[in-house]
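Take a look at the following structure, please.
What you see is the complex with one protein chain gone and the rest in place.
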Amino acid sequence: MNSLWAVTLATLKKDIRLEWRSKDALNSMLFFSLLVVVIFAFAFDPLAEESRHIAGGLIWVAFLFAAVVALNQTWARELRNQVLDAYRVSPAPANALFLAKAVGNFIFVSVLEALMTPLFVVFYNLHVLGPAWQLIPIALLGTWALVVNGTFFAAMSLRTRSREIMLPLLLFPISIPAVLGMVAGTTAVLTGDNPAHFYIVLLLTYDVVFTTACLLLFETILHAE
Amino acid sequence: MKRFFPILSILTAILLAYALYQALVVVPTDALQGDVYRIIYYHVPSAWTAFLLFLINFVASIIYLIRRSPKVDIVALVCAEVGVVFCTVVLVTGPIWARPVWGIWWAPGDIRLTSTLVLWLIYVSYLVLRRFSTSAQTQVLAAALAVFGALDVPLVYFSIWFFRTQHPQPVIGGGGSMDPRMLRVLLINWLAFLCFAFLVCWSRYRLEVLHREVDQAHALESLAGAGMAEKASLPLSRSAP
Amino acid sequence: MSDVPNNAWPNNVRPAINVHNVIKQFGRFAALRGVTAEFDAGRFHAILGDNGAGKTTLLRAIAGLAQPTQGRISIFGKAPRDACRDLGYMPHPSLLYDEMSGMENLRYFAGLYGIGGDDACQAAIRAVGLDPELPRPVGQYSQGMRQRMSLARALLHDPKILLLDEPFSNVDVHSAAEMVALLKSMRGAGKTIFVVTHQASLLEGVADEFIWMQAGQIVNRTTNARTAASVRAPDSSREGAP
Partner (left out) sequence: MNAIKFLFAAYIATWVIHAFYLGTLVRRFSRLREQLRELGKK
């Protein structure tokens, strides 16, 4: 157990250091979601009163696509020089690698969200009518939901042809309940029409179920060359 | 076993014809919807069959992850593929039924149709993974994905169930009990489709076994160039063509 | 864990690796077709063969990276994955992060083996003749240096068995000779060494045994590099680096 946390922490530090030096994932994610915001602003009239109803959907769709960019990057880093093999021949627990990658992605995507949300607020002239604090658990749980399965499926799609396309193909169908929860929850808070509690519970359940499944199956996936 | 196949095929054909006759002619017309309600006799049994096949896929995938037996993996693959076919039938007949009854092709708030669509997407992604995998252990990856897909099903159901309370509901729930005659015909149709699904799965299973035998033969062939083929043979049986 | 002390091995030979009827199939291609062999501890084994003979696959299977379709491999009586502390694996790609310095790389990999502190990392880097203080990222190393840093990574946890895949390819003659000398000294220190290579001549007089693989099987084992390939079929006449 001790080594699990030690290796997780070491891997996380290493990933953050690598990301800090190259800034591959963060830059491409930022630029990508910026584009999405601008294109959405053209496609939908952001000044209309009903923008409050669609903003939740737009934000999360933008983050979902941006997250896929980050998720593809995480494992690409391990494939260069086949460093993943060095991990696989070591006695370090597979789940430590998974947790480190998932937490790393969580941090990257959260940073992105923190940077992009003000932009959305400005573009769509949003002001929240419901209890705004509920957006925080929705964002945290929703991001983890995307990232935990995304990390897992990105590892899975390492073993496929055209893996960059494979990831969204595997991830999106499974993520539908989570996306629905995030979008509907955010919309509920923004409009203040109905309570968002259910969505928070839904996201929490989703997170617990799939985090458990990922931890149980990741070792199998990692060693299925 | 092979001799039973034609016998079972004929029996299934008779059963399907009988079920069709029951559905179109014998059963009385629905008071509210008119004759168009008879779509139920194809739509609902197909859905039940698809769900059953996906359930078998889930169980087989778990068994595969524990026991790693290739036969169980073939069962999982076959059930997913045939399940997707039946699921497609559900998704096509659903809107055809919805149009005359509700006046719209698709109701996003309808829990059954929408969750079936998500189910279809999940299992299509499963088949795509199996197709595109370059791993020598595709079966393991696929089994893991199948477990994820199955875990997702209740969550999909509940998320849509809650989501629709926000939306105007075009669906008049399946309230009211069913005429026992209708239920009987529904079950006859389900039985007929189950037999049909079994036959299709059987064929698909044999196809997959044959496919793996051909792969094996190619593997033998691939290294036989230096005259080594006699010395070593792969352990898996290779049936005569 | 072995109860034989390290320095006793060369004199007290016993099988380190047991490969029993291993078959590895990739879809329509069989890379290994029933390999059965025993390899003694404390010896230097050179695995030779044409491209696609299954050398790399065999090495990966011993390293626990490739799961045999059938058959089993045991290392000191354990499954490869359980014996990972006894194995040092150095394939052709460097298995290093290009953006980090050699020391940063090794520090991370030492953590994977539960080795704390910098001593082991510095010792491993010095053992391959590099400077631990070098601040350059590995991506800017020369091929020969990268190869040696990669060897340092494989040696980090002081494994009993070293598995090397093409350690001499793409490096100049001088670096290759240095690498051979390094391996020779390690064999002298009691390590079991496996080298997959095209350049058999480099190992003449260094390796204890030459193993010739063809079409996914071991076809010959000799002590002389020149006679190793003598049994192969006449139609496959390729030899040497591509």
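When the chains are written out, they are named A, B and C in that same order, and each has its own residue count from 1.
The working rule: a contact is a pair of C-beta atoms (placed from the backbone, for glycine too) under 8 Å apart; a residue touches a chain by one contact, two chains touch by 3 or more.
Being a predicted model, the structure only gives us computed values, none of them experimental.
Q: Let's see if you follow the contact definition: name the visible chains touching the chain that is missing.
A: Within the full complex, the chain left out of view touches B.
Q: Of the listed residues B:Ile66, B:Ile104 or B:Leu207, which contacts the missing chain in the full complex?
A: Among B:Ile66, B:Ile104 or B:Leu207, only B:Leu207 touches the chain that is not shown.
Q: Tell me which of B:Leu11, B:Val36 or B:Leu151 is the one touching the absent chain.
A: Considering the complete complex, B:Val36 is the one touching the chain left out.
Q: Touch as defined at the start, partner being the missing chain; which of B:Leu8, B:Leu55, B:Ile96 or B:Leu191 qualifies?
A: In the complete complex, the chain left out is touched by residue B:Ile96.
Q: Pick out the residues on chain B that sit against the missing chain.
A: Interface residues of chain B facing the absent chain: 20, 33-36, 38-39, 42-43, 46, 82, 85, 88-89, 92-93, 96-97, 99-100, 196, 200, 203-204, 207, 210-211, 213-214, 217-218, 221, 240-241.
Everything that follows uses one rule, which is that only the chains that are shown with their structure count from here on.
Q: Per the contact rule at the top, check every chain pair and give me the one with the most C-beta pairs in contact.
A: Highest contact count belongs to chains A-B.
Q: Taking each chain's centre as the mean of its Cα atoms, which chain lies farthest from chain C?
A: B
Q: How many angstrom between the C-alpha centroids of chain C and chain B?
A: Comparing mean C-alpha positions, chain C is 48 Å from chain B.
Q: Take the average of all CA coordinates in chain A, do the same for chain C, and state the distance between these two points in whole angstrom.
A: Chain centres of chain A and chain C, defined by C-alpha means, are spaced 39 Å apart.
Q: Using the average of all C-alpha atoms in each chain as its centre, how far is it in Å between chain A and chain B?
A: About 31 Å, centre to centre.
Q: For chain B, jot down the residues that touch at least 2 other chains.
A: 136-137
Q: In chain C, which residues are in touch with two or more of the other chains?
A: In chain C, residues 66-67 touch at least two other chains, as defined above.
Q: So in the complex, which bits of chain C are touching chain B?
A: Touching chain B from chain C are residues 23-30, 33-34, 66-67, 69-70, 214-217, 232-233, 235-236.
Q: Help me check something: in the complex, which residues belonging to chain A touch chain C?
A: Spelled out, the residues of chain A in touch with chain C are 3, 6-7, 10-11, 14, 17-18, 21-22, 77, 80-83, 85-92, 223-225.
Q: Within the complex, which stretch of chain B touches chain A?
A: 65, 118, 121-122, 124-125, 128-129, 132-138, 140-141, 144-145, 147-149, 151-152, 155-156, 158-160, 162-163, 166
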